[in-house]
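In this view, the complex is presented without one of its protein chains, the others remaining in place.
For clarity, chains are labelled A, B and C in written order, and residue numbers in each chain start from 1.
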Amino acid sequence: MNNQILNPGVYLCGGCGIGESISLDALEQVAGKEYKVPVCRQHAFLCGDEGRALIEADLAAGNVNQPIVAACSPRVMTDQFTFEGTPAIRANLREQVVWAQPAGEEDTQMLANDYLRMAITQAAGTVPTVAAPEGEYSHTILVLGGGSTGLNAALAAANTGYEVLLVERDNQLGGWANKWSKTLPHLPPYRDPQPNTINELITTVEAEPAITVLTGSLVTKTEGGPGKFNVTLSQDGSSRVEHVGAIVVATGWRPYDANNLVHLGYGLNTDVVTGIELEELLTNESLQRRSDNKPAKTVMFVQCAGSRDPDHLPYCSSVCCEVSIKQALQIMQTDPAASVYVLFDELRTPGTAEEFYRQAQKAGVVFIKGKVKSVSADLGVTYDDVMLGQEVTLQGLDMVVLATGMVPNSTNPEIEPAENGAEQLLDDVNPNTPLSLAIKIIDNDAKEVVPPTAEQAQASEPVSAALPGGPLLNLQYVQGPHIPMLVDGFSDSHYICFPYETRRTGIYTCGPVRRPMDMAEASEDAAGAILKAIQSIEGAARGAAMHPRVGDLSFPKIGLDTCTKCRRCTIECPFGAIEEDENSFPILIESRCRRCGTCMGACPVRTISFDNYSPNMVLGMIDAVEVPDEFDEKPRILIFACENDAYPALDMAGLNRYQYSAFIRVIPVRCLGSVPLLWVATALEKGFDGIMLMGCKSGDDYQCHYVKGSALAKERLSKIGETLKSLMLEEERVTMAEISIADSHSIPDVIDGFVETIEGIGFNPFKGF
Amino acid sequence: MNQGPASQTILVVGGGIAGITAAVEAAETGYEVILLEQSPALGGRVSAFSRYFPKLCHPTCGLEINYQRIRKNPRIKVITMAKVESLSGQAGDYTVLVKTKPRYVNEKCTACGDCAKATDVRVSNSFNYGMDKVSAAYLPHEHAYPQKFVIAPEVIDTPDADNIKAACKYGAVDLDDTESVFELKIGAVIWATGWKPYDATKITPYSYGASPDIINNLEMERLAAHDGPTGGKILRPSNGEPAKRVALIQCAGSRDTNHLPYCSRICCLGSMKHAVYVREQYTDAVVDIYYIDIRAHDRLEAFYRRVSADPQVNFIKSKPGHVEIEEDGTPVVCGEDTISREVYARSYDLVVLALGMEPSALTDTDAPHMGSRDDYGFIVPLPGDEPGLSSAGVAGGPLDVSMSVQSATAAALSAIQAVRKATAQSGALE
Amino acid sequence: MSDSNMNKSGKKKFVYYPGCSSQGSSKHLDSSLRAIVPALGLEMEEINDWNCCGASVGNIGGGPLPTTALSGRNLAKAEQQQATDVITGCAACYLNTHGANERIKADITLRGKVNESLSAADMSYEANLQVRHACEVIVNEVGIDKIKARVTKPLEGLKVAGYVGCQTVRPFANTESGGKYDTFDDPKFLDQFAEACGAEAVDFDLKTSCCGGSVAVISPEKTLHLIRDILQAAQDSGADVISTPCPLCQTNVEMYQPAINKKFGTNFNIPVVFYSQLMAKAFGLDAKKDAGLHRNTIRSEKLNILVRE
Partner (left out) sequence: MAVSSDTSQKYDLGFARWVYQNVKGGDKLSMCMQCGACSGSCPIGTEMDHGPRKLIMMVRAGMKEAVFQSNTLWNCTSCYRCTVRCPRGIPVTHVVQGLAAKAVALGYASEVDTARFAHSFWWSVTHFGRTDERLVTAKYYFSFGFIAGIKKSLDNLKIALGMVMKGRMHVGLPHKVSDNKGLRAILEKATEIEMRDKQGGAES
């Protein structure tokens, strides 16, 4: 803990219209008279060389060590206003004052004054953060799964200079790839099935000194965090503990159980086979059928066998079309006289794989668009031939191949489920119920169990169907043993922009356990996961945060003296960074922490704080705002704005010179999840007439970079009713606005609309108290 | 042979989502990165998208985080309006010639906007694909990074240029700015040169250009964008009326041996997203999607289900033969519904061609050596190629955004491996 | 054009393949072509004793090889005349002869069979010729500027709808062997011809719509509406005349006007001329002997003025 006294210096910029719009002298009054800030200077162009020289001189002279820059938004000119590696505290007078307000008005000046007050208070509440990495950090990467994805991951790590522990459940490496007769073409000209090179890959891995291979092994327990995971491994009975820095999960997939596909003839006739089973029948000789080893001259592939089917797998397994094309081509190559049909609903050969499709057509494979109805025991395939516009039953086939889909190995079906595993999965796959698990645990004294809602039940269906078995890593996290999942049982990821952003820092999944994908894409995915693993190891060793607050050295400090063991922080932390000691006091695993402050927002007794972001700091900023009494007819509205989306939107509204009410005061927050109800209550007591939480979209398509921030805020606000009643205040005074970053144009409506509502309700009776 | 110690610096060419990702990931792993972008701002194609499928979230959301990561990271140097002229050498020791176009605005720019007020000259707005105009002194768009203005070459050497210069209080306008060429010593290069839409005028049967109400999928994104030419309203370019009968034509160029032989992967989902744009705005709108096969992979299938559940969105399995233009300019889509066998000719308020992706590097005549390319111009390193050159995102093949980010992260690792290897070798030499 | 496309003298030699319609329905195409091609500075002599190309139904009537052999004979004759390039003005002749020629070039077995057939008349074809459409030759060998330069009597005030039809551009206009001289759906050359002759090319968007081709001859009831649409579009575009390069288009669109007026209650009376007739006129050549304008059955004041002037 570093408690050095800060000497703030206030620097006022007159540029970009600030000087013309408001009085810098008035601001200087605020700094000097009200806050007794020793150093306060003005400049017409602060971000210019001359302006910065002004600040650097004071820093050099040692009479200032905490510059406060009252100029533009903290989102811009960051290089210009970062000194000795530390960004200055900023008061946003440009985007959110003079660009959004009429020049020369009293209200505009008041707004500016308040923002300066808030900045000075923020500075006072800020302690320089110092990295405090403790203990021994491992730089070894554990790769779970020795299939082609895992092998590629291990090689990628070794080739980047990292030691690897490669753990495979089976007694041999290679996984499904061992079965493939040939593989898909992923290099130009993308036309022909390629020789399977899995054996070469295995040899290379086994020859690689940096890689230690453990086959026939399972992970039975995982503790710790990035840089200091302790993983318990069991290999034929004996178990050992390994110290690793990061974990890459490449447990892959398994085929959808064809025994569920009796309507497609599976089990009725041995010559109805799955694509996987066919691989073993494909050789350099012409294809023979299983029943009588007679040559199979007419073969039909039935696509989407189980996939894209609400009764089985709701999703598309992505690779089946190309795999069937590969197999069809192999059959034609060994017997050009064969009749090979592919029955598909939508043929999916994206990108350059279209070449592969054309190659199969060229070879004479017949593609039929149709929805399969049934496959009979005598291999009669009945389907709607939509292109002919009639129902067709194809007779006289020698073999029917079911292209079954991929089920992710997000769990290990070969071991027993963990007792709190199911609850966690239910919670994970259903973002609509962000706190279902929390509620259960918090109400653990309550006799009756909270019945799951309809959508919970619905969401739980695919989980139980697709995900039997136990946890892969058996994480010793309060939040459960599983790696969190997103949809359809595939492992979690901040889908689209940050696919490697997961809720278990230091643990990265890749390959088909993350999304259905082919071997080529999986090997690329493996490289990506390894890079993130390396970053998490190096970050942990520096005590620095991972994405999105990359490099942030601050971390939450928990004062146990006042802690009530309510467990909210442990439960609500999106990253499971907070565990419990034997007395069920919360303890932070720093390297898991992503610095969002959700724990801070969860804590009812404000005993969790960061050096540079704390309840007291924000309460101070709230208190710094001058709230006029009601006779001035100037309401005050406090806005907590998420710094990732809402705050930039406010800036862009200013950039576009959109005008809105001057009665608002904005406090940027790391995430709405970090806003405790206490701040809201305090603001109301202080006399603010309305409070608005501005954050991103929650729910199924959430955008929160901390997963559930805005969902948590919603949840909490829903509980504020009582608080307001006890204060005899209207519930409408507190609201939440889902503002996306592209909503700059609607900012004025949102703000002015709320101001109107508040003016309708009337002033806060607490004013003046 | 390597001269002296190998360079550890990684050059990323192209500042779209793939290039940004590759640059940030490499820098956050501790490597020096130079990020080149040929336009005045980062963001590339995605920055001109209104929303992403299937979450319908805004690209700026992810870009904002990435820009914050770049701002925080002293290891990343961003150079805009820059292009690679030539490249020579090998991993650890590339010599790269970079050419920059003049911006006529220097680092002192605060984006205050006074320059824009100083001229009445309006130039075509390339960010909106020329669908509207902007001041000759302009910020590329509201979320532009770097947040610096640009002065259009059109006004240089005119009195307006002098007015613009005079209007800037900060000496940020530099009318003497010129093209410049400089040399970089680089350890490894990641090509993230991205894509451009296939030239619609080459698909003559679809009459692009014959009616203002026939547009392409990128223009549709701008029509839907709040900062687009219509402020986010889907309106007919011809008369500004709401577009309530909309045809979305898939495979405009893609999957066609006369044009792009490959499937561009993103168009199906993109058009479903466009259907949502229209339906969100007009409850009585009807959208027809003409397709050959709907290519909605893994979880994207759910988006397909969701959109096809809308009774006012019709999926018609048909590659239209041609688009005719009625006397009043109304486009008429003609073809055969392959399932009903109906030969149709349907008129629409708006026809959107889902143009395929063509690698930008393809038609770049003075393109430098980039490593192995496939027949379509995608950069695909082959086994045994020199390790120092890799590709990220659509430069390497038709990918969606999430896959581009994956490929960019992998490219960052392979670049890191290349410079490490080169360093080890050059170390061995000394 | 490839270098192989040169005779001993190293110069190109053009021979002309008139096709059967030149002796019947399209005499005016024939006469005008024979007039303008030399006027544009290209020498061409007629293929000796040429025969029918097989047209669109030859395949059905006689089968593939005999049809190809028909072209084979013409090409062999042309080769005997030391030709390098065969020019034809008839879309169907071009389609068949050019197509056959390209197939014979590409397919050695087919070449063998054709030559085996030709041997029955002691002939053979070495497959060194290019078969080219007159329009492509004018675009690629002459060029629009040369046309402009040659014009002595510009067709001022004449509004022309350029109706290209099908086979003049499809399937070869935009291919290498077809000289890549224009697009399949929106060719510009015919309008450029008209403009070069001093006329006004009106905006006419059915320029490559089908007139019904041989189906129009065999079962007009199926195709009259196609011609109606073409005439309607031409009328709406304010055209005085329709100009076309294709004999069958010319005959169909012209001859069926009365039948169309009867069937659809319209009263179209739009002359349909060959581009070459307009050129001949603009070049100041004889309106009858060369331009053959007296052979057009649909007359209009504008056309008559053209004939008289």
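Heads up, the rule we're going with is that a contact is a pair of C-beta atoms (placed from the backbone, for glycine too) under 8 Å apart; a residue touches a chain by one contact, two chains touch by 3 or more.
Computed from a predicted model, the values in this text were never measured in an experiment.
Across the entire complex, contacts from the unshown chain go to A, B, C.
For the options B:92, B:140, B:320 or B:381, the residue in contact with the chain missing from this view is B:320.
In the complete assembly, the contact with the undisplayed chain comes from C:184, out of C:163, C:184, C:204 or C:274. Among C:174, C:192 or C:277, only C:174 touches the chain left out of the display.
The hidden chain makes contact, of the residues C:39, C:215, C:287 or C:307, with C:215. The missing chain lies against chain A, touching residues 339, 341, 347, 357-358, 361-362, 364-369, 385, 387-389, 392-396. Panel shows chain C; residues 20-21, 23-28, 49-52, 54-66, 68-70, 72-73, 95, 113-114, 116-123, 166-167, 170-171, 174, 184, 209-219, 222-223, 226, 255-256, 258-259, 294-297 of it touch the chain omitted from the view. Contact residues of chain B toward the unshown chain are 205, 251, 255-259, 292, 317-322, 334-338, 341, 343.
Keep this in mind: only the chains that are shown with their structure count from here on.
If the chains shown are joined wherever they touch, the resulting network is a simple chain of contacts running from one end to the other without closing. Per-pair counts of C-beta contacts peak for the chains A-B.
Chain closest to the overall centre, judged by the mean of its C-alpha atoms against the mean of all protein C-alpha atoms: B.
Chain centres here are Cα means. That of chain B falls 45 Å from that of chain C. Averaging C-alpha coordinates per chain places the centre of chain A 25 Å away from that of chain B. Separation between the centroids of chain A and chain C, computed from CA atoms only, is 66 Å. Annotation for chain C: no residues touch two or more other chains.
Of all residues in chain B, only 17, 25, 28-30, 50, 52, 54-58, 60-62, 64-66, 68-69, 71-73, 108, 110-112, 139, 142-143, 147, 169-170, 225-227, 231-232, 255, 261-265, 293-302, 305, 317, 338-339, 341, 372, 374-376, 378, 380, 382-383, 397-399, 401-403, 405-407, 409-410, 412-414, 416-417, 420 touch chain A in the complex they form. The touching residues of chain A, when paired with chain B in their complex, are 15-17, 44-45, 47-48, 72, 75-79, 156, 159-161, 187-190, 308, 314-318, 346-355, 358, 369, 386-387, 389, 487-488, 490, 495-500, 515-516, 521, 524-525, 527-528, 530-532, 534-535, 538, 547-548, 550-551, 644-645, 648, 652, 655-656, 696-697, 701, 703, 705, 740-746. By the touch criterion stated above, chain B contacts chain C in their complex at residues 204-205, 210, 322, 324-325, 327.
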